[in-house]
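Here the complex is missing a single protein chain, while all its other protein chains stay put.
So, subunit A:
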Amino acid sequence: MTLLNPTWTALLYLAAAACFILALKGLNSPRTARRGNLIGALGALLAVVTVFVSVKLDNIPWILGAIAVGSGVAAPVARRVQMTQMPQLVALFNGVGGGAAALVALLELSHSDDPWVRLAIVFTLLVGAVSFAGSGVTFAKLQGLMTTRPVTFPGLPALMALVLLAAVGAGVVVMLNGSLVLALTLLVLGLAAGILLVLPVGGADVPIVISLLNAFTGLAVAASGLVLGNVLLVVAGTLVGASGTILTRAMAAAMGRSVAGIMFGAFKGGSTAGSTAVSERPVRSSSAEDVAVLLGYAQRVIIVPGYGLAVAQGQHTAAELALALEARGIDVDFAIHPVAGRMPGHMNVLLAEANVPYESLKEMSDINSDFRTADVALVVGANDVVNPAAKTTSGSPIYGMPILEVADARQVVFLKRSMRPGFAGIENELLYEPQTTLLFGDAKDSLTKVLGAVKAL
């Protein structure tokens, strides 16, 4: 088979790189986002076809088989995943990408005699392994395979420092003599560093860590591009590394956190207050009919959706309830906290699925002053994002995170499964306030009952 000449190859890679830039640009606006994503996929397809026709490859049947296995596993999973489990899936895909970059670098070691290329190999190995192991831990945290609370132990910072020091040492030796054994050691050290990096991060901050590890994988891919002398990998990896960094900072800012604070807060200690213990203090719980009366005779209702709504798949019922209330002449809005659910934008996606119009979804900064004039704030399966501890308790893991000011509403109704605290593992004082009413149960069941009772009013 004749191979494509280098000029054409470079042009096709350039086109693929342009597709990636257009993809990220398109993802900036809801109107162009889907098209942007398709353009990105097209660029990827173009690049993969290009590599097959431009490089002399052996083992092609094996490679095609491996691609078939990879897509055969990933595509159905991605297609069928529950919207609530989306974040951990993104973490998983990110992790395997980092792992792939590390493996590529490992195999290239025997082909390289330039110390600078070996430096790029060392970087890819280490960062790829950190991303792989770190994403694995975030996946376990989000999937509920391990505790979502920060995991720390005495000596963690010292251990981390030791691992990093050893990694630098091994890296220098690999760079100088290309030792395969030390490269494997480096891989193991990278995995350890990834685990140690993510363990102390509290549940509520996990989305930001996913974004950070995403940027890491981008950098690993860029470095592997330097190793292979492949411009497309350099451009695509750098793009993701840079945009991922900005995105991580934007997400952290939306939560009122600093990235350094999230990554190192637990190392410093003292920021892990909180308890999963269920308190025995009395609360006011009530029936669906009572809640329906509260809602049905209000003038302004603000619904605050959270992860519980997503888990219960109650978004359609919530949308119906909003419709039923509006039919009674009540002003209804949805207040969307930037990190409600498990990831920024999670709630918007769910409620858009239930055809709640864009105009009813209010961002936190726009609606926070409206709670003062609201008769009822209906909190459906949210907890941490309305927890006043974020403002008042300086030792709390969520201290400093902006919250929705539901406490300003005349009445607050919580639809909750139980008194168990939210993702961050801290109690919510608001549950014990006199203006608060609780309705226990699965969010969808409760909403259905309330909806029925509102219609019967």
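Rule of thumb we're sticking to: a contact is a pair of C-beta atoms (placed from the backbone, for glycine too) under 8 Å apart; a residue touches a chain by one contact, two chains touch by 3 or more; residues count from 1.
In the analysis below, contacts and distances are computed from a predicted model.
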Protein that the absent chain corresponds to, by UniProt name, given "Phosphate-specific transport system accessory protein PhoU", "Oxidoreductase", "proton-translocating NAD(P)(+) transhydrogenase" or "(2Fe-2S)-binding protein": "proton-translocating NAD(P)(+) transhydrogenase"
Chain not shown: contacting residue from A:V48, A:L165, A:V181 or A:L457: A:V48
Contact with the hidden chain (one of A:A129, A:V206 or A:M251): A:M251
Touch criterion as defined above, residue of A:N348, A:N368, A:N383 or A:S396 at the omitted chain: A:N348
Missing-chain contacts mapped onto subunit A: 16, 20-21, 23-25, 27-31, 33-34, 36-38, 40-41, 44, 47-48, 50-52, 55-60, 62-63, 65-67, 69-71, 73-75, 77-79, 81, 83, 86-87, 89-90, 93-94, 96-97, 99-101, 103-104, 106-108, 116, 207, 210-211, 214, 217-218, 220-222, 224-226, 228-247, 250-251, 254, 323, 338, 343-346, 348-350, 352-353, 355-359, 363
